[in-house]
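Note that one protein chain of the assembly has been removed; the remaining protein chains are unaltered in position.
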Amino acid sequence: MNRPTVGVRSASAAPAGFVADHGALAPRADFPLLAAQPRLHYLDSAATTQKPASVLAAIQRYYETENANPHRGAYALSAVATEAYHAARVRIAKFLGASDAETLIFTRGTTEALNLVASTWGRANVKAGDRIVVTRLEHHANFVPWQELAHAVGAEFVIAELGANGTLDMEAFAAAVTPKTKIVAFGHASNALGTVNPVADIVAIAKRVGALTVCDGAQSAPHMDVGVDSLDVDAYAFSGHKMLGPMGIGGLVMRREILEATQPYQLGGDMIAHVGDQHTTWNVLPHKFEAGTPNVEGPVGLAAACDYLTSLGMERVIAHERTLAALAMEKLAAIPGVSVLGPEIAHRGGVVSFTLKGVHPHDLSQLLDGDGVCVRAGHHCAQPLMRALGVHATTRASFYVYNDGADVVALAESVARAKEKLASD
Amino acid sequence: MNRPTVGVRSASAAPAGFVADHGALAPRADFPLLAAQPRLHYLDSAATTQKPASVLAAIQRYYETENANPHRGAYALSAVATEAYHAARVRIAKFLGASDAETLIFTRGTTEALNLVASTWGRANVKAGDRIVVTRLEHHANFVPWQELAHAVGAEFVIAELGANGTLDMEAFAAAVTPKTKIVAFGHASNALGTVNPVADIVAIAKRVGALTVCDGAQSAPHMDVGVDSLDVDAYAFSGHKMLGPMGIGGLVMRREILEATQPYQLGGDMIAHVGDQHTTWNVLPHKFEAGTPNVEGPVGLAAACDYLTSLGMERVIAHERTLAALAMEKLAAIPGVSVLGPEIAHRGGVVSFTLKGVHPHDLSQLLDGDGVCVRAGHHCAQPLMRALGVHATTRASFYVYNDGADVVALAESVARAKEKLASD
Amino acid sequence: MSAELDELYQSIILDHNRRPKNFREMEDATAKADGVNPLCGDQLTVWLKMDGDQIADVSFRGQGCAISKASASMMTQVVKGKSRTDAEQLFTDVHALVTGKPTGADVGSLKALSGVSKFPLRVKCASLAWHAMHSALQGSAAPVSTEAEGPGSAS
Partner (left out) sequence: MSAELDELYQSIILDHNRRPKNFREMEDATAKADGVNPLCGDQLTVWLKMDGDQIADVSFRGQGCAISKASASMMTQVVKGKSRTDAEQLFTDVHALVTGKPTGADVGSLKALSGVSKFPLRVKCASLAWHAMHSALQGSAAPVSTEAEGPGSAS
């Protein structure tokens, strides 16, 4: 990416004085659900985000004025739908910093994008005795598909372990990536701890052995100016619903040569060139990897979300999140019995995971909900990480553009109150 | 299904006098796109349908009042989203006549549902020397996945041919289904010709040899009271966007024992029970087959579409379509040079495919578009069928609840005018 | 705090959570079953010592929230000494209670669990131990899952 980890590593990315007032970056009024529930402190954006009115309007407008099956009709309305679909792909690719829009394949989300890579390139190229390396930080979506692939073909499945503070142990990682390694799969940012991984270092190590680099961008696309091209990874996966877009849409950006050399994923309409009785040939990119009637609504809504984020400025988005996260870490750590997990603020995004001694996260989040504070409690689809941290579950607050200092204060106060009620002493 | 083909086979299903006035079954005012373009004759509903305001409102309402990641949060908003997702599944299953809602797996659409079956059950159970039988009528979505599966495992891929008038030759079909046959895949209704297949007969033949029966319901779910349970098939696939629902959602209804005995499809969050470092166990149905953050919007919108269709009455829907199709067949056949393809009205739904001598369908549809008549021109994702019919492409008009007699008249008049302009003589 | 939350976290619940009864493994158990809530990963084990048709002893251990722990703790107190049939009946009654369909049956101190009925996502927590006990009574070896319990899950 353009500024690989600068925005994340340096606290000075936050404009001076910004910490002081803690206003939201995006007006709450832009988000109908939040506007209608002024006392809601929605702190679960790492799971899914609320939607700006502009995204909902884009969906509505599409169905009210442009809806048809793209690619398939000669009539004007179908041409309009085709153009809407095409234009959305171009806008989303541009937002992500992918210069070749045809290498952006639409999927349901990150999970499907990663499964696509595992079931096509992975099945064809990973053999018995090979190795697949993932990290201890991975979400199940970037863990189980590789574990199963390794299992299915008789390859070795290796988990690169953590060093201090929930960051990767880069020496151990380098040692894990042996010449037999065919795939290195890693998250750009952890949904469970907030850790932002050093992508450039990881990619350099993977490239030494010629491994396919697969980056789970579910927690980076929504939060930073990713610059996919400059990340120099082979595959990058993301989810629209985590970046203000509608549910059911996301994508995979993959190197053109690899997509072209790889067998297709799902088979059916739109992805074929010619269907013979016994043999079929494939269409060109991106169609080859998009079987069936495309979901036009999804890309149209997601493109509107990208426009909205662009209008805020991605540099300001990450700075804002980190400001709130730093404040939350400070306020939570001040409550006796609270342990904040993960690295110092310089190595993380807007996710704060913590435990409260003697209190189960589920009970904590239930009481927080009583105060209108929505946080996530559980294993965060990262059971392997939870095991390594020796915790059963954590409570997680995640911040986004519509959050402000008042949300942080409400969180900390509510945790303190819940502790009074629940803690053993 | 409850009344397998009664509603389809007998013209008397249309209420007396109904043919005479040819009104739309559903008020055009309910469909914002059609209301805004009063002179549009949208006759491409077999490709995708327009959406009623109630469906758009359901989507909007979900995002404005209920949006959260389901299954994952302890807070009230997440519980509301979870319940919305669950309730939508129950309503859609009920609409389809599937009594066990947990056997309804949400997918992007028909194409993904069929690929799911091919890549899970198919890969595990079809071996070299086995046979897969499809019909000549199939859409590429119910053809290419089976062709590729057969190819991959060394099984035989057999196409059951047509008899007269674009209907299946049931004797040839019965002969094709040998004891080696592991899968019989067939469409409930053809998108290219409108032919409605005799499901009960097909299933009886497949069951004699214990083959898996896979029914492509893309063109039946929108149009008739399907009654999935009583079809007695092993798998039934459908697309929401073809039945007034949003794009990007559809599903697979599959026999519980089969789903339970089959390895999962995509891997990741929500579909796991426990993720060990080297081994993972799966969640119960339906979650086992739904990896990743679910698309809640899709089912919520589709459930609203099902409610809308129920309020019209599915018996009236098919009767209405057949009334319009019969009228269109009559009016088109009266134009010299026009050949209507496919069976007589008693064996079809609301799809009318035809050719005009000396005129390429693409040019015809372009001129029709000039009159606001939206029809589909091409191979309709059914190249194997086109080859057998000896046509390169056809022009197809497909009727739905919002169409009326005026649409049929506009179609016929426009075809006649286009002929004047384009035909050699 | 809302009245509903106060009812969910009654002091008897909080007491059982802090000092659960019969929170121990059992060496000489005659039956044992694991219960797991897959989406949250909470997990507990219930041990039974049967004396003919009677539950002579019962204990549990595991990871869980206050609701699941208190429910398990109260369960062990109440079913000890009961017959298989009475224990199963109690499960039915408690399940009805926490899903908001009380049968009118007298469930004694277990009434403290009634607050759960206002929180559908917590039904799984409250019933986890009961499912495990039921499973142990049936002599089933496979861990039970509460996933099929309701519309979703959390913990």
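Just so it is clear, A, B and C label the chains in written order, and each chain counts residues from 1 on its own.
Everything that follows uses one rule, which is that contacts are C-beta pairs under 8 Å (C-beta built on N, C-alpha and C of every residue); 3 or more make two chains touch, one makes a residue touch a chain.
Since this is a predicted model, take the numbers as computed values, not measurements.
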Of the chains on display, those the missing one touches are A, B
Touch assignment to the omitted chain, from B:L40, B:L104, B:V133 or B:A393, lands on B:A393
Of the candidates A:A124, A:V284, A:A346 or A:A406, the residue in contact with the absent chain is A:V284
The one residue from B:V177, B:A377 or B:V401 touching the chain left out of view is B:A377
Omitted-chain footprint on chain B covers residues 358, 360-363, 366-367, 370-371, 377-379, 383, 386, 392-393, 417, 421-422, 424
On chain A, the omitted chain is touched by residues 70-74, 78-79, 82-83, 85-87, 102, 270, 272-274, 283-284, 287
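Operating definition for what follows: only the chains that are shown with their structure count from here on.
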Chain A and chain C have mean C-alpha positions lying a whole-number Å distance apart equal to 37
Rounded to the nearest Å, the gap separating the Cα centres of chain B and chain C is 46
Touching at least 2 other chains, the residues of chain B are 72-74, 78, 270, 272, 274
In chain C, the residues touching two or more other chains are 39, 41, 119, 154-155
